[in-house]
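I have placed the structure first, in the form of structure tokens, so that the comments after it can refer back to it.
Here the complex is missing one protein chain, while the rest keep their positions.
Going in written order, the chains are labelled A and B, and every chain counts its residues from 1.
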Amino acid sequence: MKKYIASRVGYMLFTFLIIATFTFFLMQTLPGSPFNDERLSSTQKEVLNERYGLNEPLSVQYFKYLGNITKGDFGVSFQFDGRSVSSIIGERIGVSAILGAQSLIAGMIIGLFLGIIAALRHNTFIDYGAMVVAVLGLSIPNFVLAGLLQYWVGVRLGWLPVAFWEGFEYSILPTIALAAFVVATMARFMRTEMLDVLGNEYITTARAKGIKEYTVILKHGLRNAMIPIITILGPLTVSLMTGTLVVEKIFSVPGLGEQFVKSILTNDYPVIMGVTLFYSLLFIIVILIVDLLYGVVDPRIRLSGGGRREGK
Amino acid sequence: MERILSVDDLHISFDTYDGEVRAVRGVTFDLYKGETLAIVGESGSGKSVMSKSIMGLIPKPSGRVVKGTIKYQNRDITKISNKELRELRGSEISIIFQDPMTSLNPTMTINNQIMEGILVHQKITKKEAEKKVVSLLELVGITNAADRVKQYPHQFSGGMQQRVVIAMALACNPAILIADEPTTALDVTVQAQVLELLKDIQKKMDTSIIFITHDLGVVANIADRVAVMYAGKVVEIGKTDEVFYNPQHPYTKGLLAAMPDLTIDQEELKTIPGSPPNLLYPPPGDAFSLRNEHALKIDFLHDPPMFKVTETHSAATWLLHEKASKVTKEIEGKQRVKIATSDQIAKKEIGKEKLLEVKELKQHFKGGKNSVIKAVDGVSFDIYEGETFGLVGESGCGKSTTGRTLVRLYDATSGEVYFKGVDIHKKNVLNLNKDIQMIFQDPYSSLNPRWTVADIIAEGMDIHGLYTSKANRMEKVYELLKTVGLAEEHANRYPHEFSGGQRQRIGIARALAVDPKFIIADEPISALDVSIQAQITNLLKKLQKEKNLTYLFIAHDLSMVKYISDRVGVMYQGKLVEVADSDELYDNPLHPYTKSLLSAIPVPDPEVEKKRIRIPKGEWAIESEDCKLREITDGHWVACTEDELDSYRSKSEDTALLV
Partner (left out) sequence: MKVNEFELTDDLFEESGKEFEEKKIMNRPSSTFLKDSWIRLRKNKGAFTGLILIVLIMFLAAFGPYMNSHGFDEQDLTRTNLPPKVPVLENLPLLGLSGVDIRGTDQYAAKEVTEYYWFGTDDLGRDLWTRIWQGTRISLYIAFLAATLDLVIGVAYGSISAYYGGRIDNVMQRIIEVLMGIPNLIVVILLILILKPGILSITLAMVITGWVSMARIVRGQVLKLKGQEFVLASRTLGAKDKNLIWGHLIPNSLGPIIITTMFTIPSAIFTEAFLSFIGLGLQPPIASLGMIVNDGFKMLKIYPHMLMFSSVIISLIMISFNLLGDGLRDSFDPKMKK
């Protein structure tokens, strides 16, 4: 098990190194990158010189850059004169985290519930209904959904605020727009897994023991069906990250995503790169957690010490 | 005897994509206290569905009981509420399924899985239940039970898993135990142990067992009574001796005749033509009539009722109707004539020319974490032209790997293989792929589902350019189809339209297409039903004679191997432990492993089975450096050390003197 964890952490670091290297060389080559932009003020240039040692050879710069990253230093923004990228991320991430967590939790609970009842009522109207919801949730792009919600619920009906972030009611519409995809993915995945597990012989064996149907479903069915659910946490994280960019922009939520889009529109490269690295790190950590969690939850892996990356 | 369960005119149907499948079509039988009733039938006969319905376990909503009753303690199981059903399940009636690996929940400890049932049905504390689990595991022969309860299913071997499943089924001391092919997924020696365990438990607990199987040997071993099912119906039921020694229904007769008899030599197996009907469209009358060469006119019109033969024995065939007495005699007469003529086929000649020489063949695979799996570990044998060399052993002994390595599906780790004196494991040996061919086990995966039968058969000819024109290619395909007993019309069909036996014939035709000298048959019949096995075996024998083929016949079914092979090699853990003429090997096994293996094969003869004594696996010096094949008597080789050699020789002489 220890070996397994070590190898997974190794992978994670390697992947991150690759991304960091990629961003470093991007910074070097991009027209108007932080190192050669005319817009830079002399003070900024001085700061950059100090930080990156622009006069030194590329390899030295590269290692300096990596060293800075490990210290959590992602550079300085163009837009906000001299402010460090990490402080911008720190200031913005809270709102995005709340929005993301809210959507993830709400979405997972609803999706799980839909998926389970769809599987239990397989080939009935409940099943079809749940799957229609799932197909719609997967298909309708989040910006379209956000737009519709903003227009109908916010503007036409006036039930909820359409922009900004000044309390819980401000978070409802963005959360719905983000959670739709989570609900849909979860419902579909859960349904397939549950149907798959319920078709197993050990479910029949459990029934043959005379235990109650809901015990069969909860203890034998759900537990085994839940294990692979862990694997979709990765894709869900990505969808939430992408989602926050769009949804925060539409609802003018002052989160990291909104900042990111703004930075793209203003060519604020240090922020773009910094946030990119930050997102990558976040994703890599999620993948790592998924891998480790899988080992813990499934005795077949826990006790034989192997890993499970293939498959789902 | 006290009647404990009675099933009356049970009909069960499944709604599928294609329509209603009538899986069970009027089954009636009684089960008595303390007896073992075996239900025999081929795949699709409805035996499994019927047994599941006794516990109300038919998958809903696609499956449903159309009509009929299952009475247990004056209650009809098909009609009682779910709550009542739950109370019966596990406490009064239990079930064991075929594959122990899938019938155990992989993420739950053994302890919790067994305890679950106990806690539902018995008012005892968790502590007491835990104790009970341990004692149950001890009862089914699991050592260190107290420690092993905390383990998960994957930490047990297949045989041990099945013991756990049995312990689980016995947890509440049920009155009826349904065993649905409980030994099919197990090796013969493990099967023998599990059968013994079941008999033992029955004695101790006075449980009634419904034992579902397709293996007539197992039936002879374990059953008090037998019910034979065909196309969703019980066609014959009676005491085991009655059904085995005085079968009435043509299907029962055919089934029994299709099994090779280990005790006598036969030139040709009796076969049942065709394959069972599709229950989407059940045929009118006696469903077997389509495959019965002596079918009566009435068989095609009316469903035969059950006729009593004795108080305990009855069969559903019009042959037992009083008006049929005359025709019965005629048919018997014809059959007798047939047997008499079929005996006169001459024994085939075996050349003295070595076709294949295998020397110290080794095939090691990389396992996980730097370990090496020695699948084949130094195997040497010769195969003479025109003979059939059988290779037997339990799963994982390396017999299939040996076969596959010979045709270079795997590159051998070391060793030499000479085919007609040429080392074929050196690179670039031309025509190897024409001279040596292979027939595979699984008729469902051995044919490319996207190709037509003609393309499948012609694949080898395409690769080697063995035809002159398109028309010539088709001609050859038609001829091959005919050779293996199929028709020209089959050429443009796709594999999924064929039954298992027909697919196997196509596989044989594909191998024959390149005109090989030597064919490796890797478990060619083990995936087929008994009646089909005989067809394929006969076909292989016929082809050998016609085309002067040499076979390496790999199988785990020792009775078929004995029947088809001239010489047999027994493999154990990657090594050959004994090689001898097949009769010699079966009559006079020397190696302890062979002895234990042979003693574990159930024979379809109740008298023999009653007297069976199973010999447990003995000990021998397999790991020893000096252990290699040594000739004991002429042509009889045993793996042993120098020290053991003398004792084998003396033993062999003793038995020789006795004979």
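What we mean here is this: contacts are C-beta pairs under 8 Å (C-beta built on N, C-alpha and C of every residue); 3 or more make two chains touch, one makes a residue touch a chain.
All values reported here derive from a predicted model rather than from experimental measurement.
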Touching the absent chain when the full complex is considered, from A:18, A:58, A:105 or A:218: A:18
Residue of B:464, B:612 or B:628 in touch with the missing chain, whole complex considered: B:464
Selected from B:436, B:521 or B:534 as touching the chain missing from the view: B:436
Sole contact to the chain not displayed, among A:135, A:218 or A:296: A:135
Sites on chain B contacted by the missing partner chain, in the whole complex: 15-17, 62, 273-275, 278, 281, 289-291, 293-303, 305, 318, 321, 323-324, 326-327, 330-331, 404, 407, 409, 432-434, 436-438, 440-442, 445-451, 456, 459-460, 463-464, 485-487, 489-490, 492-494, 496-497, 499, 502, 507, 510-511, 514
Where the missing chain touches chain A, by residue: 11-12, 14-15, 18-19, 22-23, 26, 29-30, 123, 135-136, 138-141, 143-144, 147-148, 150-151, 155, 237-238, 241-242, 245-246, 249-250, 260-261, 264-265, 269, 272, 276, 279-280, 283-284, 287, 309-311
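By definition in this document, only the chains that are shown with their structure count from here on.
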CA centroid of chain A to CA centroid of chain B, Å: 52
Contact set on chain B toward chain A in their complex: 52, 55, 57, 61, 82, 86-91, 94-95, 97, 99, 102-108, 116-117, 120-121, 152, 154-155, 165, 168-169, 171, 368
In the complex, chain A residues that touch chain B: 123, 200-202, 204-213, 215, 219-220, 223-224, 227, 297-300, 303-304, 306
